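Apart from one protein chain that is not included, each protein chain of the complex appears where it belongs.
Entry: subunit A
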Amino acid sequence: MLVCQGPGIGSVTHKSTWALGARTKKWLLADVISTVEFSHSGDLLATGDKGGRVVIFQREQENKSRPHSRGEYNVYSTFQSHEPEFDYLKSLEIEEKINKIRWLPQQGAARFLLSTNDKTIKLWKISERDKRAEGYNLKDEDGRLRDPLRITALRVPILKPMDLMVEASPRRIFANAHTYHINSISVNSDHETYLSADDLRINLWHLEITDRSFNIVDIKPANMEELTEVITAAEFHPHQCNVLVYSSSKGTIRLCDMRSSALCDRHSKFFEEPEDPSSRSFFSEIISSVSDVKFSHSGRYMMTRDYLSVKVWDLNMESRPVETHQVHEYLRSKLCSLYENDCIFDKFECCWNGSDRNGTSDTPGKVWKEPYLQLPLRKKIPRSSNRIAAEKVTRGLKCASNSLQLDTYVLLKPS
């Protein structure tokens, strides 16, 4: 059970579905969470929701009087990242739903994150203010301007402590570069550039420059009739700033090296597992569609998520994954029903835990030691009430999720 205290959100119990709207100050159904992302150190957890809001949680400090409190997260900041927009030319509404959040590596007191909806990426600065200046010359303490003629002496303003205030301000807006829906953003290891990927293209941005981007991958066919595959996820290598991977709806992963050419339409490596003829069905392609791809921290491996399984790949071997974990194999016999109600198109994320030690051995079938967290994200608004629940995850990770829309899996594998 997550008890949130702080601006914008009242306390939430597992029975209660109501939260105080940050915008309207009215009790309303809390929006469905659409994306979740820890900061690199894990002390901050950012969530984005369908209403375009970002809520950041902060891990509670260690407290001797409450030894179990560490591991709990409290609301740190809430802000409206994206608003719904209307594209008048196409008569289309652009959803404000946050698709992805990515933290920038911390380089000072302030924290930065990128958040994106279908079309626009924004760079937000989150800063703390715990002091305020008093004793201005030109204005009173309540902000009213003083009459300059009445000022007889000058004074130096002094800084006084105040209650901690967390401010979020938009620093950059990267817009108008994507025709299709953005599904991924990834910050490069050079800390200067990042990529954004939609269904057919991947663009490279510089964090300081908002009026242009470089197109580095374009899989749009000359004739849209020939379209058979879309980009589903993309990520930069954690250490090699010239390397990126992107996954497709056909279950393939392509690794590209930006040094080889300006347009990375030709991949350097191509990862695909041959289809198992015994399990082939009409839905084979749909369930093979990769919904998420993540490099390990070491950069030697990557993890992919398709509908039924999680696969771990060694970058040095393109022919097949080194490990496959069936997540919900019991669904394989129900694919037709899942196709009927569109659940088969659901997308899932995956991520590594903090220390991805190499746990494999020579024995085939030996699995990773690492627990990993998965969040299936449904796109639809549930008809019944939402539920915000948090589950304590082993090893101190905690994640807020809507229990109807998101399920939190923790898979602990024996070493």
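Simple rule for what comes next: a contact is a pair of C-beta atoms (placed from the backbone, for glycine too) under 8 Å apart; a residue touches a chain by one contact, two chains touch by 3 or more; residues count from 1.
The definition used in the following text is that contacts and distances are computed from a predicted model.
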item	value
Identity of the absent chain, which is to be given by its UniProt protein name, from "SERTA domain-containing protein 1", "RNA polymerase I-specific transcription initiation factor RRN3", "Synovial sarcoma, X breakpoint 2 interacting protein a" or "LEM3/CDC50 family protein"	"SERTA domain-containing protein 1"
Contacting the left-out chain in the complete assembly, out of A:Glu72, A:Asp257 or A:Glu285	A:Glu285
Residue among A:Arg146, A:Arg259 or A:Lys334 that touches the chain left out of view	A:Lys334
Absent-chain contact - pick from A:Leu200, A:Leu255, A:Met303 or A:Cys350	A:Leu200
Positions on subunit A contacted by the hidden chain, ascending	87, 89-93, 95, 97, 176-177, 179-181, 199-200, 211-215, 218, 220, 222-225, 227-230, 232, 249, 262-263, 265, 278-283, 285-286, 289, 332-334, 336-342, 345, 381
